[in-house]
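One chain of protein is taken out of this complex; the other chains stay put.
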Amino acid sequence: MKAIIWNEWILLRRNPWFIGLIIVLILIVGLTSYFGVAETKKLIAMEAEASAEIRSQWDNQEAGNPHNAAHYGTYLFKPSSALTGFDEGVNGVVGKTLYLEGHRQNEIQYSEASQSLQISRFGKLRPALLLQLIIPLLLIFLVFASIRTERESDRVRILLVQGGDFRQILFGKIIAYWLLSVLFLLVTLSLQLILQSEKLTTEVILRTCLIGVGYAAFYWIISSCTAYLTANLRQAGTALSLMLACWIVWGVFLPKISGTLGEQLYQLPTRQAFADGMRADRASSLDGHNPEEEKLAALKDSVLRKYQVETVEELPINFDGLLMQADEEVGNVVWDKHFGDLNKVLRKQKTFTQVSSIPNPLQSLQSLSMGLSGTDYFHHADFMLKAEQYRRQFIKSLNEKHAYGGSKTGDWEWAADQEFYRSLEDFSYSAIPLNQVFNILWTDVMILFGWVIGGFLLINSSKFRI
Amino acid sequence: MNLFNYLKWEWINFIRSPYKIIAVVLFLIAAGFSIYNGYALRNKQLDTISKVKAIYKKQLDEAKAYLKANKKGPEDSPWIDVQTPYWAMYSSAQHLTKAPSPMMVFAVGQAEQFGFYKRINAWSTAYDGDLAAEISNPERIALGALDFTFVVLFLLPILLIVLCFTVGGYEQDKQVSKLIKIQLGVQSPWIFGRIISIGIYVSGFLIALILISALFSGVIAEAGNSLFQFSAIILLYTWIWLLGIIGLIHLQMGQTAQAMTLTLIWVIFAMVIPGAVHQAASLIYPNNLMVEFLDAKREDTEDIYDTDFPIVRNRVIQNYPELKETKLATVPDSVFAQNLKSSIYRTEIAYHMKEVSEKIENSFGEKNSFITSSYWFNPIIGIQNYLFGLAETDYIAYQNYRKKIQSANLEICKTIILDEWNEVKVDLEKFTVYEKLLEK
Partner (left out) sequence: MISLNSVSKQFNNHLALDNFSLEIPEGEIFALLGPNGAGKTTTINLLLGFLSTDSGTVSVAGIEPFKNPAEARKIIGYIPENVNLYPQLTGLENLKYFTQLASSTYSDEDLRHFLSTCGLQKSAMDRPLGTYSKGMRQKVGIAIAYAKKAKILLMDEPASGLDPLASKELSDLIRKLAKMGTTVLMASHDLFRVKETADRIGIIHQGKLLKSLKAAEVTANDLEEIYLGTIV
């Protein structure tokens, strides 16, 4: 087998066209890595600058009523993950700016995709695009050409008579080209790490390594399927046509079809219906006949009892702050329900696309790649949830200041000093830890693993036929 | 051999090639699915718009009822007075929608990136949260819509490659091309004849597909002219690919090399060049975080409020000289009621927001100029965006919608302030005028 692998490399090395192609591809891979990382760095710098500006506006606001500050609110800018430069995932379409304020949860806005004419249908020329679509195409051509020439020149019979085993010959060729594709992978991933060495963490290195394993598995699948078809189909052209068809169906057709089908099977509400649902629940929560309203009355009673006074005006604290917080908590429950429902539908859609990728390992790889790069829907939803948690804490601090800061009920002119606003903690985001990422991506991992085993079995079952 | 004979032989060749038939069937499925997607999205948007309008109508009717009953508004909201221009305008449920064009059936374009309905008041901007895009699966959106434009611009070339890569290539592989040359004298007319035949079949197939779906979805009746242009461009695009294929076949490379080269050309034009332009555009003009807008909304607004009233009043009068003709034009500043002062400040803020939004749109325009300047080497995206333009589902269509929103906001502010300065008390008649304010 070593001789077969070595021989394939000698043959490739002596083909000037091939050497030229490899150099061009490595250059492209290198440049895309560089540009991807450069854009990510630029974005990270912009996010930091914007966050600092918003924070400085917050810190420098004049002394004022905490409830006004809750309406003034703050903005968060969704941080770009370190591997966004490798695989942008959903980041180009989900927006980056989120307004946090009292009483309501806003949607993240101003996506890059909404700021210009459509530029491409397959996304930016990022390493992920090259490694998911272009390198497999090259692999298909190379493995096909190698096995086809052995067959068409009748060299395969000499190889077999010389003692070569047909399966060994196939495995040898697959490994030779698979290793070549792994070279591209190594160049790309190493560049990802080198170009942002200043921000490397163990988590990022681990994620990068796992991305490498996922792509290497996919290259094995592509190589073994091409080798199997080329070796077993009488018409070599049919094998190539079939593999190219697979490439198009896997890379272009099925992902779009399954994504759209998933949305049609598990329908999301329209924005209007979602807002109406929230509004209706919120309104019913504040209805006088509603238990929530009773809760507010109960709150008032318990506070009055606690401070042993008859009216809220007599309270040493500002009851308005407590009311605001109670209202906030009612709103939070409503949001949790609706956002939870939305999340359930999106999870069902994701599960559907994951399961529908059983016949399409490329889709599993795409999901795995986005997930490990921290740019898939789950990472986005995680950011939204953590931002909401922060909003709740942020507004709670303001409401508590309103309640216990020293003002009396009904005193809307009371002002908290700058010191207080400056003391509120800033938002800091850490992405889903890697072990949790696997809870989401295990389906993709299993599908890829199944295909890798399938590839082994296919080649193992191959027999030379005249 | 005449064209009729070429057509006959190509048909026989096609019906005896199972993989070519499978390719056409797959294309047909993709095309059908994509047209259904466009049709479903358009209907969903129309349905949403009608529901939203029904809500607005309800709010409008409530306000009219108060006016009819000579009431100021709901009893539990004593601050509302629908007889004043500000609250009347607010209660008249001003809104702007961007109805999907009938051509959305064929070109979904960027429609899923943008909101398409918005209630507008004196504080509205084109970047408000209620103008966000519809809730959708971001992973699906990132993959892009499967619309008919995608099927034609990206999948049709692959179908053409499948149908044409054997032409000349098979003969080259089987060493019968010499025989063909001897029989014909020269090979070129034979290649042209065969490819033109395939082109005629494909063109007929596409026209049939477009016409049938346009007939069922009502596009012919509603947007015949756009449909004609759309079809003409698609046919032109098809024939450009066919010409390229003819050129490549003349290189006599054999089937496999022909298939590989054509696929590589497709990869370069469909994936690599658009992807590279996309990356370059994002690097030069990264995702705008809209800090300028946020600053305008918070800091600049605060600054305007901090500015002395006479200065703001003069600025507003400068921008709207009509105010000089109003009853309160000559009233001293000190006499102005607080609500009238608020209107002045609000109008100035609206004017400023319009300026800022123009600035932001201009900065987006720079990115778009960069993109459009790449069309000469990024032709597929150029054609795609032209088709989206025809279907009014491109960025420009939604940018125009945003501009309308910003202008509408200013119009609302201007109307309020003019009526306030003329001391108008809103009645049903005046309310009807408000109701129709944005119709023009």
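We just call them A and B in the order they show up, numbering each chain from 1.
Rule of thumb we're sticking to: a residue touches a chain if its C-beta (ideal position, glycine included) is under 8 Å from a C-beta of that chain, and two chains touch if they have at least 3 such contacts.
Bear in mind the structure is a predicted one, so any value in this text is a computation, not a measurement.
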Partners of the unshown chain among those that are drawn: A
Sole contact to the chain not displayed, among A:11, A:205, A:280 or A:385: A:11
Selected from A:71, A:155, A:337 or A:422 as touching the chain missing from the view: A:155
Absent-chain interface as seen on subunit A, which is shown: 3-4, 7, 10-11, 14-15, 153-155, 157-165, 464-466
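Here is the rule we use: only the chains that are shown with their structure count from here on.
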Centre-to-centre distance between subunit B and subunit A (centres being mean Cα positions), rounded to whole Å: 26
Residues of subunit B touching subunit A in the complex: 19, 23, 26, 30, 33, 37, 40, 44, 48, 51-52, 55, 109-110, 113-115, 117, 127, 129, 132-146, 150, 154-155, 158, 162, 255-256, 259-260, 263, 267, 270-272, 274-283, 285-291, 294-295, 298-299, 364, 367-368, 371-372, 381, 384-385, 388, 394-396, 398
Subunit A - residues contacting subunit B, complex: 32, 35-36, 38-39, 42-43, 46-47, 50, 53-54, 57, 72, 75, 77, 88-90, 92-94, 96-97, 99, 106-107, 109-126, 129, 133-134, 137, 141, 145, 148, 236-238, 240-241, 244-245, 248-249, 252-253, 255-257, 259-260, 262-264, 268-272, 274, 342, 346, 349-350, 353, 367, 370, 376-377, 380
